[in-house]
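First comes the structure, then the notes that go with it.
With one protein chain removed, the remaining protein chains of the complex are shown where they sit.
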Amino acid sequence: MRAVEEVVQETPTVRTLAFTDAAMHAALPGQFAMVWAPGAGELPMSVMVHRGEGKAAFTVRRHGPASSGLFGTAVGGLIGVRGPYGNSFDVRRGRLLLVGGGTGMVPLMRLLSRAGGDDDVTVLIGARTAGEVFFEEAAGRPPGGSGSRAVEVSTEDGSRGRKGLVTAAAEEALGAGRFDAVYTCGPELMMLGVVRAATARGVFVQASLERVMKCGVGMCGSCCAGADIVCRDGTVFDGDHLLANPDFGRSYRNKAGAPEAYGDARGAPAPGAGIGSR
Amino acid sequence: MRAVEEVVQETPTVRTLAFTDAAMHAALPGQFAMVWAPGAGELPMSVMVHRGEGKAAFTVRRHGPASSGLFGTAVGGLIGVRGPYGNSFDVRRGRLLLVGGGTGMVPLMRLLSRAGGDDDVTVLIGARTAGEVFFEEAAGRPPGGSGSRAVEVSTEDGSRGRKGLVTAAAEEALGAGRFDAVYTCGPELMMLGVVRAATARGVFVQASLERVMKCGVGMCGSCCAGADIVCRDGTVFDGDHLLANPDFGRSYRNKAGAPEAYGDARGAPAPGAGIGSR
Amino acid sequence: MAPSLSTEVCPSLTIGAPTMLASGILGISADVFARVAEAGAGAVVTKSVSREPRDGYQNPTVTGVRGGGWLNAVGLSNPGAGSMAGMLAAAAGGRRGAPVIVSLVGSAGPEFEQMAGLFEEECGGAVAAYELNLSCPHVARVGLEVGDDPALVREVVRATKGATGAPVIAKVGLGSARYMDTVEAALAAGADAITAINTVRAMSIDVAAMRPVLSNGIGGLSGPPIRPIAVRCVYEIALQHGAPVIGCGGVSCWEDAVEFMLAGASAVQVGSAVAGAGWVGVFSEINAGVRRYMEDNGFSGVREVVGLAVQRR
Partner (left out) sequence: MAPSLSTEVCPSLTIGAPTMLASGILGISADVFARVAEAGAGAVVTKSVSREPRDGYQNPTVTGVRGGGWLNAVGLSNPGAGSMAGMLAAAAGGRRGAPVIVSLVGSAGPEFEQMAGLFEEECGGAVAAYELNLSCPHVARVGLEVGDDPALVREVVRATKGATGAPVIAKVGLGSARYMDTVEAALAAGADAITAINTVRAMSIDVAAMRPVLSNGIGGLSGPPIRPIAVRCVYEIALQHGAPVIGCGGVSCWEDAVEFMLAGASAVQVGSAVAGAGWVGVFSEINAGVRRYMEDNGFSGVREVVGLAVQRR
């Protein structure tokens, strides 16, 4: 168990809990942990960066029982952490586009911390409303080298940044400039939109999938998508692989393991659809 | 399991079985292994030296069911080997006296292989009769350096070497010359005689005890002697420690774990008394 | 001639390799089954399905054990027999890979009869055998609670046998009654083979949290810790009944597989070991090791190895 050392309130419903754990500190961008809030439950959580030797963090949105238990863990409270699990983003050099929705920003923040100082990175953040935007400032912090960092927020209600879905912002960015790689994490239909947009332009793209995860180690099968075992083959997949996966953007396995459709499958992205509340 | 690679007939009832095993090759002098002859049984056996990289051997006297099974293992036959277990002789430099009875010569041969080329070593071998003497030639092989090797055989029936017990030869050697250390292995009453003789003259002496051994790792307790657990505290003990052990030369635990007296306890050494046939 | 890995599990079921995917492991997707078959498994066993879908327990449902092994109480979450049958039927068209054994779980004969009937109807040709889970140790009214009641075992086996011509395998475990009674009841009622064993009822408590780790408190222990127990059961069943046995419990390398075969198992199931470094590569690794063992020891087929250690000390 790890003791929570610091709690940062990112939005009214999102908190970052920092702790010390060498293995989590060294996690690759995109890797996740199984995080146990004793008495509340255990959930897969992307490993968040945190400044300081041996430090790491989780950034959690309060929603159902387990995430609320984790969200409610105060400084000094204990959480169980196993992992890191899964593969990681293939961090390229050059002009990078990061497209995150909600807590999908978490692995992108770790990716950003691994981007080169000379890389030019554009970060597109999607949220429903202004009060739900977080990591905007951190994402925009200038890198050490000659590179740049640009952050653009989209909100569905237009209360901050541009009005509309972040997928529209991504389409526009991809149309306007040349990118060497695109990385996305968030609701699956959002990712479907981003993957399609990048693939249509022949740009390398990776997305990190979310599924029901019990073991995290490729044993229980609860996280399967097509022939992929997301916790072990992924969670990060290349765009073309995903587009060939019959489940991507179309269906996921519910807690019983039965397939369930994502809202308006393969149609317009609908943030918030699917499992979890990420 | 290890395949027996070579069988050397030392006497009609004693054979050396050589095999390849890195851990056994590296065993320290005095260490033993638990050796399994499938279908016949498992016995503690001192690790014998054998020429060649990664080679080791056991030298076994045919007696009861388990030793006969091991003795009868032909080239290509499989034996189970676990260990090495126990501590080892503290190999000193200078003038050394080695006193071995029967297969008690085995750990002394490994000790001899670790003696310095400049050391002067006297080896006293005890046996009942000429046909039971072995390792005489190997023990006398001149060392690489300026040191010497002298071997003297005692047989009870006088059919080879001096007539009488090897303890008498040891007494005489200790009376005649100065030794820096004495090492002994063989029947316990023989060792008692040697330890007493050396101690009386203030010479450092070590003996390797034999007891019923089941686990070899300090768990089952079958090998206890006084407060010592022979497989783990020993099998090698310093003479003064042994003389303070109420069981040394007096009694051992039989297979049921009950104490049994050695022949004429603390009296005249009687070769062959005690457990095993070593 | 290179020795053959193919093995007769029971007279009516011969598979191409002696390693099967155990039930509950990667067990809900036909696409994944095909992949596991490509990885070398001679057969795959589905997650145990019940008549109705089950969500199972909340996480934590799986935890590693200090000192080795895994503990789980997923609570038999499964999509239900209907969903599984539909999936297998859909997959059966473009069918690749190894035979699929459907694992069934329930509380009484009629449930098993209905489920087996449903599979026979929807995708009968795609089901190589049925495995009856009489041994899940941590869910009420099913699994061990059935296995511990020999009369119920007979009923359940007979009901399944009545609904299908495919082989019926009874999967037994260590419950609170004599497991050998379960074996005897299953064989008497016509079971074609026995799988031994399921996970063993166990618990992990976290000393910092001061509470059981699994949300269900008690779970089932799997992996290397239970192998010597499972080998003993296979040996006892082979010794007492000479019945076809599938060994399960802690198989993670070829030595483990061979150990089970020597004890009397004509095939082994691999479960938790897929969590290891080689992941599903563990099947081909084990198969290769078993083949090498047969070569080195002059065996031409699995059958020659099976049961060699029985009555030999």
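Letters are used for the chains, namely A, B and C, taken in the order the chains are written, and counting of residues starts over at 1 for each.
In this text, contacts are C-beta pairs under 8 Å (C-beta built on N, C-alpha and C of every residue); 3 or more make two chains touch, one makes a residue touch a chain.
If you're wondering where the values come from, they're calculated on a predicted model, not measured in any experiment.
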Displayed chains contacting the withheld chain: B, C
Option touching the unshown chain, where C:Ala30, C:Leu76, C:Met115 or C:Ile226 are the choices: C:Ile226
Option touching the unshown chain, where B:Leu28, B:Ala168 or B:Cys215 are the choices: B:Cys215
Sole contact to the chain not displayed, among C:Phe33, C:Tyr130 or C:Tyr235: C:Tyr235
Touch criterion as defined above, residue of B:Leu28, B:Leu78 or B:Val203 at the omitted chain: B:Leu78
Missing-chain contacts mapped onto subunit C: 65-69, 71, 174, 176-180, 200-205, 207, 210-212, 214-218, 221, 224-229, 231-232, 235-236, 250, 252, 255-256, 258-259, 262-263, 293, 308-309, 312-313
Subunit B, residues in touch with the chain not shown (by the definition above): 1, 34, 36, 38-39, 41-43, 65-66, 78, 80, 82, 214-222, 224, 226-227, 229, 232, 253-259
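By definition in this document, only the chains that are shown with their structure count from here on.
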Chain contact topology (line, ring, star, complete or other): other
Of all other chains, the one whose Cα centre sits farthest from subunit C: B
For subunit A paired with subunit B, centre-to-centre distance based on mean C-alpha positions, whole Å: 68
Centre-to-centre distance between subunit C and subunit A (centres being mean Cα positions), rounded to whole Å: 36
Whole-Å gap between the CA centroids of subunit B and subunit C: 52
Set of subunit C residues in contact with two or more other chains: none
Of all residues in subunit B, the ones touching two or more other chains: none
